[in-house]
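One structure, as structure tokens, below. Some questions next.
Only one protein chain is missing; all other protein chains are in place.
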Amino acid sequence: MTQQATPQAAAAAPQLSEFELSPELSQFRDQVRDYTEKHLGNAAAYDAEVKFPRDAVEAAAKLGLLRTTVAREYGGSAMGNLASCIMLEEINSVCVSTGVTISVHNSLVNSLLGKWCNEAQKKRWFPKMVTGEWLGAYCLSEAYSGSDAAALRCEAKLEGDHYVMNGAKLWITTGSEADLFVVFARTGPDRVKGISAFVVEKSWPGVGVGKKERKLGLRGSPTTEIVLENVKVPADCLIAEEGQGFTIALDTLDGGRLGIASQALGIARAAIDLIRDHLAARVDAKGRPNASQRDQWTLADLAADLDAYRFLTWRAAILRDNHVRCSTEAAMAKLSASRLANRAARAAVSILGIAGASGATTAERLLRDARITEIYEGATDIQRLVIARGLMA
Amino acid sequence: MTQQATPQAAAAAPQLSEFELSPELSQFRDQVRDYTEKHLGNAAAYDAEVKFPRDAVEAAAKLGLLRTTVAREYGGSAMGNLASCIMLEEINSVCVSTGVTISVHNSLVNSLLGKWCNEAQKKRWFPKMVTGEWLGAYCLSEAYSGSDAAALRCEAKLEGDHYVMNGAKLWITTGSEADLFVVFARTGPDRVKGISAFVVEKSWPGVGVGKKERKLGLRGSPTTEIVLENVKVPADCLIAEEGQGFTIALDTLDGGRLGIASQALGIARAAIDLIRDHLAARVDAKGRPNASQRDQWTLADLAADLDAYRFLTWRAAILRDNHVRCSTEAAMAKLSASRLANRAARAAVSILGIAGASGATTAERLLRDARITEIYEGATDIQRLVIARGLMA
Amino acid sequence: MHNLQLTEDQDLIVDTVRKFVADVVAPKVLDQDEHRQFVRAEFDGLAELGLFGLCVSEANGGVGMGYVPFVAALESIGEHSSSLARLWIGQAQAAAALEAAGSDELEAVIGGAVLATYVGPEYGVVFADGKLQGSADLVSAGMHADKIVVAATAAGAPVLVLVEGAAVEKRERRALGLASAGPAQLLLDGVAATSLATGDAAASAIARADLTAWIGCAATAIGGGFASIAAAKKHAGERIAFGKPLLKQQAVADKLVEAARVVEAARHVTWHAARLADLGNDATAVAMQAKLSAIDAMVFAADEAIQIHGGFGYTVEYHVERHYRDGKALEVLDGGSGALRALLAARQLA
Partner (left out) sequence: MHNLQLTEDQDLIVDTVRKFVADVVAPKVLDQDEHRQFVRAEFDGLAELGLFGLCVSEANGGVGMGYVPFVAALESIGEHSSSLARLWIGQAQAAAALEAAGSDELEAVIGGAVLATYVGPEYGVVFADGKLQGSADLVSAGMHADKIVVAATAAGAPVLVLVEGAAVEKRERRALGLASAGPAQLLLDGVAATSLATGDAAASAIARADLTAWIGCAATAIGGGFASIAAAKKHAGERIAFGKPLLKQQAVADKLVEAARVVEAARHVTWHAARLADLGNDATAVAMQAKLSAIDAMVFAADEAIQIHGGFGYTVEYHVERHYRDGKALEVLDGGSGALRALLAARQLA
């Protein structure tokens, strides 16, 4: 026999933990679950009353959940993307409005500040951001630029030691509740290289909250217009350098997409749990299991995909934690998880039937909440575009 | 602030390798790829001529690929399930007939012998099995028992120091080419506890190859009836104890399903590669990419699922390598990967169009080959049953 | 004569309905849905148009034109308000059951003087000693119905009974969809009821009411599907991204083409069911297929329409999120998809 395949390759059996959480992360997840049980009991009311979950977010802040993506030297816990994903799946399985508030704060705003801001900027804003004294919002979209982000029109003109900013940002999550805005604005004519990123504080003159959207779901999270009228933005609030805005936006979105993927996983899990409990409760006159086979098969398909797409999400989070570019992987996670969330929520309504649609269970809310995950932080077709380009490159 | 979530949880960034192959496994995969390039060039001919890939299997044996699931003390390389899955994805991406022969030999027969046979039995058969001098076949299905395996009728009656075996086994992969059969037969009336497992050697009187199936795909792999007429099976060829057959069969199928999941991943990957290459080659008159968006979206969806379901497969393989029961996880892997293989192959035919269906590319063969993965070693609905039961337990 | 072609009389009805919907219903539908306002005035409008007797024979005081114009008219209503369509369907179910049972309550229902609704056999309501046991959730017009026709069982056999709406305890529901149809949970325990029909007569009345619901829901869903496509097409024609209208993005065009294909296919099945019923043939199986296909098509079309709208689609102003919710709400009524498939299996595989 010639050239045998190396027997030493399998010297040690692979560690079981590769697809399981480490004890530390498992403990962290348990802490988050404890939080969800104690503090997210009003999820249905936030939805019905269109009420911001201020109390739930404050409780999360007290537990340190608003600082997971910030380095230790700035008061963060530096837990990184994987831990944040695990946390966000838990929170979103109970309350998406709390979930998206934290996702935007951590995965978009804090991540961006940590990666792109200078020392002075970090020291200026992180003390308020890690404690949740301030909440962050991410202002990229405009009325005429959604998926095509580079078409944005909001402009910032340098006048001496400050920029004068004018424009309006649309669909801003946490818009009416946030204190710190990362705003992308045009500092030059070039479609892509003319975009720069700024920090804008709510308290500055000319910063206003415009129209608040009335939405299918995610109703506890205020989605608003942010109007910028002759806002004087100090030059030291420019993030990185002029013209780097689009690069910053896209890079940040990779992390943001992991947050939304995790939100979707949470919604999917909640829907799958509803289906499982509903089917497990169906017994015949003699107490034997009696659930519809078709419904059981649906449950099996959804549960397999939940595990599979969670792995996609973790894979991308680990890459990002290791500072490896993960645009394709993050897009795969967001694409798959968001579609699963909607599929699972629709199935929950169908299988629970009247109880799924009547408002007697959370199924109908899950269906409404799930729908946004395919839209924001890069719609489904944008994820596909990113993936296809990555594959064909 | 009270009760902060443990910052130490993220003391070290997670290792990048968690969702990547170890250097050892990566090297092994490269060796297998080298094998596929050198020895699987006749895959199309095996299909067209309905010819067993004897030469390819022998080359695999020489490289030690037929002993990955056997312990070192019996001449195996003890590489385990994860390595076997990686190997099988590679081989099946080129030739499913070679792939299934090795999958059955390794994942079903050798795994079973190693786990359930006594020392004397292992010493008797492994020398021939690890070298590929003998090929193995797994004889569970019968004409009247497919998915409902416990309905089998083949019987083995103890008469002194041997059993007399009578019956017929259907859809036996490698049937006409195998030398060692693991046969499940009825030793008692109880539907489940009346089933026992035996080793039957091809050379024994009364062992015959019956009808050979004419099939949609997998045409290089002979699927035959195995007829057992008054076969004298020495009592020391009983595996484990009487009545343990069904337990052995189900346990073994968990491993077998990982083999088929890997086969499906290989087929899916080949189909996705065809689509990617086809789309990447489409350019407009000016040489700019010009592939249909819909087709690109299909590519993105398939590629995301390929990664996701590979992780499902690896997760189950790692569990099995750690001797943790993985019925639900293996079923999830097989269910998802086999459905993906068919989806990808159908998409390849659609997207390649005339070139997909005409026989000018491998797309049409992939479509035919993929279809079996949803059927054998537990049809799709059986996987769903296993998963749903696991979830609702 | 080919499919989807109406007679002059039928055309006149549909035109009248279309005008009514455009003038009266469409302008208010967003507000009414958001605030869960019951659309009694619109219901009365349908009554004034004389629509509630469409499927009732002339001999019994109806118009006797049958299911074809019923379907065509409901499509038009479904384009704007599935809630209003569902109210008509409930009224039509009650009328169908009352006609089959030979009840003299029929006239007031046809005329619209009485707002009626129907509780189907899927709720498992029991009738004994003149009183009901059970409850029924997500009943359209449940909060407001004057009369409720209930398909119950008495000692295991079907019985059709009538209940006064005022006698029933109701709970308003914040349901997924059909928000303007006054969805409610009806608590029927101990409620007095009048028997209208038993045995075969009850069974045939119940069958007629089921058929009416399946065909009616299918027609409504076709309307909702077309409306979703129309909204998305309009938006995609106006919205610029990457330098051209969304409609010029091949993936967007493709979604619209696919959505139109499935809605139109479901429409053919729906019209076929209506024709069979009008010819006096057994339309049961086709009507169930029509509901399954049309609901799938509506939800698919609305889902794609939301996606094409992007962020706009998630807001209430663009209507498509409402069609998405209403489609799912229509799905679970009348037994839901699982029950329809089980009934089809019993018929087709016996």
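Every chain is named by a letter (A, B and C) in the order it is written, and numbering of its residues begins at 1.
Criterion: a contact is a pair of C-beta atoms (placed from the backbone, for glycine too) under 8 Å apart; a residue touches a chain by one contact, two chains touch by 3 or more.
Treat the numbers as computed from the prediction; the structure is a model and nothing was measured.
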Exercise. Among the chains included here, which ones are touched by the excluded chain in the whole complex?
Worked result: A, B, C
Exercise. Any idea which of B:35, B:138 or B:171 touches the chain not displayed?
Worked result: B:171
Problem set entry | Candidate in contact with the missing chain, chosen from B:141, B:166 or B:187 | B:141
Seminar exercise, completed: Out of B:59, B:158 or B:375, only one touches the absent chain, namely B:375
Seminar exercise, completed: In the full complex, subunit B touches the hidden chain through residues 48, 141, 144-148, 151, 170-171, 213-218, 292, 294-295, 342, 346, 349-351, 353-360, 364, 367-368, 371-372, 374-376, 379-381
For this session: Name, in rising order, the residues on subunit A that touch the hidden chain in the full complex.
Result: 292-294, 297
For this session: Using the touch rule from the top, list residues of subunit C that touch the missing partner.
Result: 1-4, 233, 247, 250, 253-254, 256-258, 260-261, 264-266, 268-269, 272, 275-276, 279, 281, 286, 289, 292-293, 341-342, 344-345, 348-349
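Throughout what follows, only the chains that are shown with their structure count from here on.
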Seminar exercise, completed: Max Cα-centre separation from subunit C goes to chain B
For this session: Counting C-beta pairs in contact, pick out the pair of chains that comes out on top.
Result: A-B
For this session: Indicate the whole-number Å distance between the mean C-alpha point of subunit A and the mean C-alpha point of subunit C.
Result: 38
Exercise. Just how far, in Å, is the C-alpha centre of subunit C from the one of subunit B?
Worked result: 50
Problem set entry | Chain centre separation (subunit A, subunit B; CA means) in Å | 38
For this session: Mark out which residues of subunit A touch at least two other chains, giving numbers and ranges.
Result: 381
Exercise. When you check subunit C against every other chain, which residues touch at least two of them?
Worked result: 251
